[in-house]
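A single protein chain has been removed from this complex, and every other one stays in its place.
Chain naming follows the written order as A, B and C, and within any one chain the residues start at number 1.
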Amino acid sequence: MFNCSTRIRVRYGETDKMGVAHHGAMVTWLEVGRVEWCRAVGVPYSEVEAAGFNMAVAELTVRYMKPIFFDEKITIETVAEKFTARLARFSYRIFNSKQELAVVGSTRHLVVGKTLIRTSLSPELMTRFRRVLEQDA
Amino acid sequence: MFNCSTRIRVRYGETDKMGVAHHGAMVTWLEVGRVEWCRAVGVPYSEVEAAGFNMAVAELTVRYMKPIFFDEKITIETVAEKFTARLARFSYRIFNSKQELAVVGSTRHLVVGKTLIRTSLSPELMTRFRRVLEQDA
Amino acid sequence: MFNCSTRIRVRYGETDKMGVAHHGAMVTWLEVGRVEWCRAVGVPYSEVEAAGFNMAVAELTVRYMKPIFFDEKITIETVAEKFTARLARFSYRIFNSKQELAVVGSTRHLVVGKTLIRTSLSPELMTRFRRVLEQDA
Partner (left out) sequence: MFNCSTRIRVRYGETDKMGVAHHGAMVTWLEVGRVEWCRAVGVPYSEVEAAGFNMAVAELTVRYMKPIFFDEKITIETVAEKFTARLARFSYRIFNSKQELAVVGSTRHLVVGKTLIRTSLSPELMTRFRRVLEQDA
């Protein structure tokens, strides 16, 4: 399956008094991975929103296996496990700067319109997403 | 002048690896103070927004005098130094749990509409704000 | 079981451009609930840390059932499902200002020392925690 790889640096403000990156900051990194996945498949998330849709987070799971430290250059790998006009499921793996697997996560999303009511992505957007998704199959 | 006092606890996620509250978290506390000031004068900020206005932050200054630690119960004092239909200026003092002055800040705001273009608060909103502001004079 | 109830207001900076509280902010709210649970059972988390221990987050799950909005006064209910000298599991329910169940979450924690190596909470700390935990049984 298409695996989008993104590299970012751990920011100082993302650490906590334990001396490591805060577990909440890492939730934000999954989002960074997801946004880059959208761009990589050719549909920037800003275009999804401009077309009147949001992919609201309905569920989140994260397993923290190794601490991640300030200023490490980490890698976020993002895969769409499922992607339909009405819902999506992504899985993520975050590697620390030594390429060790540090975090594993997943998110489930529901497509909603501007009023937060469930809806379906437009056929036009789905055609664009499918170009990559079907190469996967 | 009307001085709105708000108490909050320092959250774990607001600390950084220096072992103290991160200076960025404190910017968020000024915002908490400002929102509580609006409520205290009788115009919850959510109503300002519902009426089509935002008070966009145009300038921010903060002086950090003492570190603030995890779990401290701090006090944010907020005063409107200036408040017109088109702009506002607030000043803030944050006290640590020993009532020592730890942070001094100020923000300047411009009233904008939903499209982020400068505008004036409605006469109706201003009447409500003035009730408290004029007692100050 | 002992259920610790905490009330906080949704901050402006916790919202995102969807117009609702960001799903990452809610992870921080679970932490607020957990810290208040510790205080409520008589062992402030700052004392756990002062004794040389951390309860590192090893796993996190969150289900987002209803959006939560700016300035809502929400309630976080926190329960310790399991609490031993080496690990703990908490579950959380967040209610919106209409008392509707909006978010359900859980975290699993490992006790670590200052060097992030797994260890056990001291007998003295466990005695203090047990006073409440055993009333539960």
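The working rule: contacts are C-beta pairs under 8 Å (C-beta built on N, C-alpha and C of every residue); 3 or more make two chains touch, one makes a residue touch a chain.
What you see is a predicted model; the values in this text were computed from it and never measured.
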Query = Per the definition of touch given earlier, which of B:M1, B:M18, B:A51 or B:L101 contacts the omitted chain?
reply = B:M18
Chain C residues that touch the omitted chain in the full complex = 12-13, 15-17, 19-20, 22, 24, 70
Residues from chain B at the interface with the omitted partner, ascending = 17-18, 20, 23-24, 27-28, 31, 49, 54, 56-64, 67, 116
Inquiry  = On chain A, where is the contact patch with the chain that was removed from view?
reply    = 9, 11-13, 28, 31-32, 35, 44-46, 49, 70-71
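The working rule: only the chains that are shown with their structure count from here on.
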Remark   = Distance between the CA centroids of chain A and chain B (whole Å) is 33
Ask   = chain A to chain C: how many Å between their CA centres?
value = 24
Note = Whole-angstrom distance, CA centroid of chain B to CA centroid of chain C, is 27
Message = Residues of chain A that contact two or more other chains, please.
response = 17, 20, 24
